[in-house]
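As you look at this complex, bear in mind that one protein chain is not there, while each of the others sits in place.
Up next, subunit A:
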């Protein structure tokens, strides 16, 4: 009986749109896109942070590591192909994450057209700053690429010598300031983002809630401190 009521008139059931379309159209689906793209970027950040710590082993180690990144996958992959594949993948993740965030934010703001007179902000700082924090991080990535990938705004800007370029950036006050703000922003973003992504992907449960929050906090702290170690190393003269 119930089965018959689910059949469209005319005897033929309506065909639902393809799964990726349904995913993108629903709020939960868009959040899933954000969670997966965010997880990819987070995974990259962990390796990026670990790679950065090479700076403490001296210029040969750091520059050698940077050169090796261009040869990964050879001879199956051509020179620098691995790097470009990673870049394309990351760019896709950034675009998907940003577009989904923009569309969801617009929807969220429209869902509360009239606010409360008696305001009470009780969500955590990390949660409240997700949107603007994300914008700050996107702007930082632009500066960071111009600084240490293309070298356009780097005081040294010598291709193939990342160690010297890093030292040059963190020898300026603005380099330290921009980087410092961005690394705090990344920590806050990961703190809420990791927990939120786990929830969205269905990994949350009553018993796991605390563990997920603690993991998010630990991950955020390790990433921020790991990244900040480099400018601190340069400023204190451990790295020169």
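FYI, contacts are C-beta pairs under 8 Å (C-beta built on N, C-alpha and C of every residue); 3 or more make two chains touch, one makes a residue touch a chain; residues count from 1.
Everything that follows uses one rule, which is that contacts and distances are computed from a predicted model.
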Chain not displayed: protein name in its UniProt record ("ABC-type spermidine/putrescine transport system permease subunit II", "Tripartite tricarboxylate transporter TctB family protein", "Anti-sigma regulatory factor" or "Fumarate reductase iron-sulfur subunit"): "Fumarate reductase iron-sulfur subunit"
From A:37, A:154, A:169 or A:200, residue that would touch the chain that is not displayed: A:200
Interface with the unshown chain - residue positions in subunit A: 1-2, 6, 16, 19, 22-23, 25-32, 104, 107-120, 122-123, 127, 130, 192, 195-196, 198-206, 208-209
